[in-house]
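After the structure tokens below, expect a handful of questions from me.
Of the protein chains in this complex, one is absent; all others appear in place.
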Amino acid sequence: MFEIFGIPSAALFGQLLIGLINGSFYALLSLGLAVIFGMLNIINFTHGAQYMLGALTAYLLLKWLGLGYWEALIVAPIVVGAIGIVIERVFLQWLYKLDHLYGLLLTFGLALIIEGVGRNYFGSAGLPYTLPESLRGGQNLGFMFLPNYRVWVIVASLTVCLGTWFIIERTKVGAYLRAATENPTLVRAFGINVPRMITLTYGFGVALAAFAGVMAAPIYNVSPNMGSELIIVVFAVVVIGGMGSILGAIVTGFALGIIEGLTKVFFPEASNTVIFVIMAIVLLVRPAGMFGRRA
Amino acid sequence: MRKILGLAALAAALVCGTANAQQQINVKIGVLTDMSSLYADNTGIGSVIAAKMAADEFMKSHPNFKVEVVSGDHQNKADVGVQIANQWIDVDHVDMIADVPNSGVALAITQVAAQKNKVFMASGPASSDLTGPKCNGNMVHWTYDTWMLANGTGKAIVKTGGDTWFFLTSDYAFGHALERDTAAVVTANGGKVLGAVRHPINTSDFSSFLLQAQASKAKIIGLANAGGDTINSIKQGAEFGIVKGGQKFAGLLVFASDINALGLDIAQGLIFTETFYWDLNDQTRAWTKRWHAERKDDNKVPTMNQAGVYSGTLHYLKAVAAVGSAADGKAVVAKMKQLPAEDEVYGKSTVRQDGRVLHPAYLFEVKKPSESKYKHDFYHLRVTIPADEAFRPLKEGNCPLVSG
Partner (left out) sequence: MERVVDPTTQKGSALRAQSQTIAFVVMTVALVIAPFVTYPLFVMQALCFALFACAFNLLIGYVGLMSFGHALYFGWASYISAHAAKVWGLPPELAILVGTVTAAVLGLIAGSLAIRRQGIYFAMITLALAQMMYFVALRAKFTGGEDGIQAVPRGTLLGLFDLRNDMTMYVLVLVVFLGGMLVIHRIIHSPFGEVLKAIRENETRAISLGYKTDNYKLLAFVLSATLAGVAGATKAILLQIASLTDVNWPMSGEVVLMSLVGGLGTIFGPVVGSFVILAMQYKLAFMGEWVLVIQGVIFVACVLLFRRGIVGEIAHRLHIKL
């Protein structure tokens, strides 16, 4: 076993693997945000709260209906996605003609409401949710113990991310959506129901956040505050990747996971701040983000 | 004959007259707590209820008392806390401020109490500085402090064989202090600290830090963090098979509400120190039943801080009765230090010269799910630490009130 910068290589590989896994989680979370901004020009600050709603729904499904993790993975995103659609119809549709910043302020307000109400009914210490039986335990890889659940996280995230990217960039539906963002009037003239597409896209982005929430529930503390802790980091990921770019969000998510992982080994206290340093640097050098389309 | 009866009647009237002239004593108590963030479950509404229970009980046995309880959320912000406290004292005539979780806010409130000569009954914060360099004659520190946590947990664990430690520390003053105090106790008792890793507060993912802890092969992983960080460390620890791999977690700041949040499946085997447990004896059980009746939420379980609010408030009111009024904070606190305290939740306690309240501490271990027979049946009691050993010796605190 050789050492790199004083850390034994085994430990380093372990941390890199963890970093990759966390990166896949960030990618999943930022994907929803990137879809919403890229397609709708809305800066969805409620994303953290919607992620939390996903986890909360999983908990409630178990508590009230006895539905376990696997069912929750499908049901929760649909439920929360539906809530997202309601939000879009009631609140967001009035803001499309305004400056982006209003969208951000409104969604910030919505996040405060959702989290506050959640805290009132569920407290803030957290709610119990455990790993599904089939995914417990792990493999001893020699240089580290790899929980099975984490393997599932990386597989599921990659699948969903690539699937979404494929739908948006390579299919007809995705093409309509992209066209609608560039020139909604023209696309409407072709007979395509643009407002409905927008509503469904927002719902889809929200469902992605909720899906990430269900994935998080067994390993992260399920509490009404769980979203607000992550939202800032996710924002930074999307901004670095380029706000309109799906691929950017995915790649940056993974990259950030790895960088954060390395920071946790060499300078753990700074691991929360390294993302902001990178964001500042990227924005100064490449103003639209790494893969962004709009300056 | 008539004359004697007349005189007797007059005498009786005079006696009754003075009895009715016994003054009504008005006391206003402000429960300054955290209702919206990480301490909301171990203090919050439960604390307000505890204060009201104490007030109602006292008013029953002392009909000449009128005790009013108000509450406020400091949102873990020192300036919000200070502003509420000032407003309560200056405008609303509050006499005693109770609870105040979050040591930073508490340190600010203790100043306010000293400046305005009111009473601060600190049952929420952990910092042992409150009865150390920052002590004053207007406050009493109930429930617990960092010294007790470090010594209780650290010493007891080392003595039962957990002699190699690795710390997972929150990277801020409180976390560092907890790590430092516990490490000192561990080494003083023959144990060894193999290493530590400092993580930012409010970290969601601990996998990287847990890997480092696993690699250290320490028998005990000390969690010098609090709230969500502790919960996440333990939850992910279960995922990574820490406990199954033979290591144990030592929680340095864990509350019953955290165990409730984690569930026994994940929290089993966790060792930590608290000064109250709802199921400890018949009196605590009876009290908890009454608390639940007010709380109206069967899923919540009362914590030592909430019990501390009840206990401290009762003792405060007792002291006010002995002094005759709540106006002079210093006088009331001095009386609190003179009188012995006794109640259902803490049993017998004494208040020391530096404001430190002494009661026994208990080392608990969380039960396995199979061992839990009924709702909230969480702990095994492993060690009882007597009151005079549980807290820092008077002379070691550097409290200006203590001469010598």
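First chain written, first letter: the chains are A and B, and each begins at residue 1.
Keep this in mind: a contact is a pair of C-beta atoms (placed from the backbone, for glycine too) under 8 Å apart; a residue touches a chain by one contact, two chains touch by 3 or more.
Predicted model only: the values in this text are computed from it and were never measured.
Residue A:Met243 is the one among A:Ala212, A:Met243 or A:Met290 that touches the chain not shown.
Contact with the omitted chain, checked across A:Val117, A:Leu141 or A:Ala175, is made by A:Val117. Touching the omitted chain from chain A are residues 43, 91, 94-95, 97-102, 104-106, 108-117, 119-120, 232, 235-236, 239, 243, 269-270, 272-273, 276-277, 279-280, 283-284, 287-288.
Touch with the hidden chain on the side of chain B covers residues 35-36, 40, 44-45, 70-73, 75-80, 82-84, 86-87, 90-91, 103-104, 107-108, 111, 127, 171-174, 200-201.
Following the convention adopted for this analysis, only the chains that are shown with their structure count from here on.
Separating the CA-averaged centres of chain A and chain B is a span of 38 Å.
Of all residues in chain B, those touching chain A in their complex are 36-38, 40-42, 44, 171, 197-200, 202-205, 207-209, 211-212, 214-215, 227-228, 231-232, 235-236, 238-241, 245, 255, 257-258, 260-263, 265-266, 300.
Interface of chain A with chain B (complex): residues 11, 14-15, 18-19, 21-22, 116, 119, 123-128, 130-131, 137-138, 144-145, 147, 149-150, 216, 218-221, 223, 225-226, 229-230, 261, 264-265, 268-273.
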